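What you see is the complex with one protein chain gone and the rest in place.
Chain nomenclature is as follows: A and B, assigned in order of appearance, with residue numbering initiated at 1 for each chain independently.
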Amino acid sequence: MADPFLSIQHVRKSFGATTVVEDFNLDVESGEFVSFLGPSGCGKTTVLRMVAGFEEPSAGKIVVSGKDITRLKPNQRNVGMVFQAYALFPNLTVAQNIGFGLKVVGMPRADIDARVAEMLGIIKLPQMADRYPYQLSGGQQQRIALARAIAPKPKLLLLDEPLSALDAKVRVSLREEIRSIQKKLGITTIFVTHDQEEALSISDRIAVMYGGKAEQVGTPFEIYNRPATKFVANFVGTLNVLEGTVTDPAAGTVRVNSEQISLQGKLNGSKSGDTLSLALRPEAISLGRQPGRDSSLSGEISEVHFLGSVIRVRVGIGGSTVSLDTFNSPATPPPAVGEKAEISFSSSDMLVLH
Amino acid sequence: MKSGKFWAWLVFALGAAYFFIPLIATVEFSMRMRRGEYSFDAYKVVLGDARFQATFGYSVLAAVFTIILGVLIVVPAAYWIRLRLPQLRPIVEFITLLPLVIPAIVIVFGYIRMYGSNSPLPFLATDTGTNALLVIGYATLALPYMYRAVDTGLRTIDVRTLTEAAQILGAGWGTIITRVILPNVLIAVLSGAFLTFAIVIGEFTMASLLNRPAFGPYLQNIGANRAYEPAALAIIAFAITWGCMSLIQILSRFAPRSANRPN
Partner (left out) sequence: MTDISMSDHAVTGKTAPPAEARSMRLPTQWLGVAPFFIFAIMFLILPTLYLMLGAFQNEAGEFTFENIAALAQPSIIAAYWISIKVSLASSLIGAFAGLAIAIAIVRGGLPEWIRSATLTFSGVASNFAGVPLAFAFLATLGRLGLATVILNTLFGLNIYAHGFNILSFWGLTLTYVYFQIPLMVVIIVPAIDGLKKEWGEAAATLGATMAQYWRMVVIPVIWPSFLGTVILLFANAFGAIATAYALTGSSLNIVPILLYAQIRGDVLHNAHLGYAIAFGMIFITGLANVFYIWFRTRSERWLK
């Protein structure tokens, strides 16, 4: 494999006695869009700031295009950054903000103007050039901040929760805009978020972080469907967790609420009598027996929520409850609370959390 | 980053030297009264001086009246402007800044000419009238500080919402003012009061030109005639100012936090 564009190697960061990032490793290909996803305080910002050069790693190194930049100053790194709180310069107009990075390197005036106009076109705000930041909405300010960051054609774009100060609708449209601009320009991007839907929908790959480490790095599909750790499984998406007891490790059978299911090949190393956490995504479960689903459990419907196109049903199974979604169909009325019900799923969809 | 820290320390150290050397020198000087050894004699002389006690008492009294007058003028105006007459705010803010632009000596000069013994409003004809005029003059000097303190207090508690909430709960104006507004701006009013006290206690110009037996003219008089006592007085005055500022700081810890909106 060719050398990665950005390589974060064994990076550690301590503030005094507390270590907030521990042995963080990540390779990012040129043009790739990678998200850092994790709960608050897990070290996402810290890693990003080390890449930008605002924090110096306590150990490890950061390499861009084969060159070690660990000790380089931020203004020598040629990275673009977009901040959560926009951070537009209040004393400069939109055009001057976007042109800032070009002006400081001494680009001729005419070239700056052309580039600024091009940027304004890309972010679809061509008529805003002479406004001051206070005259713009939050979403507009953040688009200007994006334009400012990419105007000097950085090799690497860093975004630290750029959408979290915006309202829900703007978030969705702007994240798609960011992604399409990123694709168009082919700029390598790291995007920090604690919103999993955001990360899943726009990333090439996601690094799920927890406690200062990358728990798992993979495509959204992998992260969602094959979580490597219990933390990832729980953090990304909704999970139904059932308790199971191993009855026959060799045959791979597990007892759940007095019913047997077979999990051939997933019990690596468990002994008879061990208790396991078994997880199922809501969309992997159907109500009633379905062709192609090899396992089933029975229970009683405890809640029904009509959400429009989807009906979310909760089914009590022994002591636990599982959620599942069925599509609304005008011909069949939704199930009723208290009815006996059987759920079915493919044992291959069941995750065994160790 | 490292060199930035060095410069910061250097600037801080130079500043600290400039500000502490005069204080140390004054303390030292104030203790030199007895030949050959340090003593607190100068302080004993000063504090035992009947004129010190009289003038200081006079100025404290003047300060108290100034604070009362200032509160009576500023609090209703600031409250009303927040609540009902926001269109007056620019005018009022402009007026409250005037005393920072018009020197005190000019203001008092105007008083002397306008309110003299044979004017329609002869403040200066009687002793009481002159005392009142001094308090009035002090209130103008304190106006910028008092107004800002009270207005900031009103802003952090968002009087408008509080008043409306109280009205909806059926409170009358008396209840609103005494139970809702005053307790919440009390801290701000007190901050303004201590600041006023610090400004007024040693004030010289107005007291001297109105011929009042106040602390400021007394200080000046001692300065012109004695050697070590002025230094002792300077330290006492510094301690009083410090006391006022510390009280403001302590009070600010009890100030209500903004609950409704951050601005």
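We take it that a residue touches a chain if its C-beta (ideal position, glycine included) is under 8 Å from a C-beta of that chain, and two chains touch if they have at least 3 such contacts.
These figures come from a predicted structure and were not determined experimentally.
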Hidden partner chain, residues of subunit B it touches: 1, 4-5, 7-9, 11-12, 15, 18-19, 21-26, 28-30, 72-74, 76-77, 79-81, 84-90, 92-93, 95, 97-107, 109-114, 136-137, 139-140, 143-145, 148-149, 152, 191-192, 195, 198-199, 202-205, 208-209, 216, 219-220, 223-224, 230-231, 233-234, 237-238, 241-242, 244-246, 248-249
Residues from subunit A at the interface with the omitted partner, ascending: 52-54, 73-81, 83, 85, 87, 89-93, 100-101, 103-105, 132-134, 145, 148-149, 152, 154, 158
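Keep in mind that, in the parts below, only the chains that are shown with their structure count from here on.
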Distance between the centres, which are taken as Cα means, of subunit B and subunit A, whole angstrom: 57
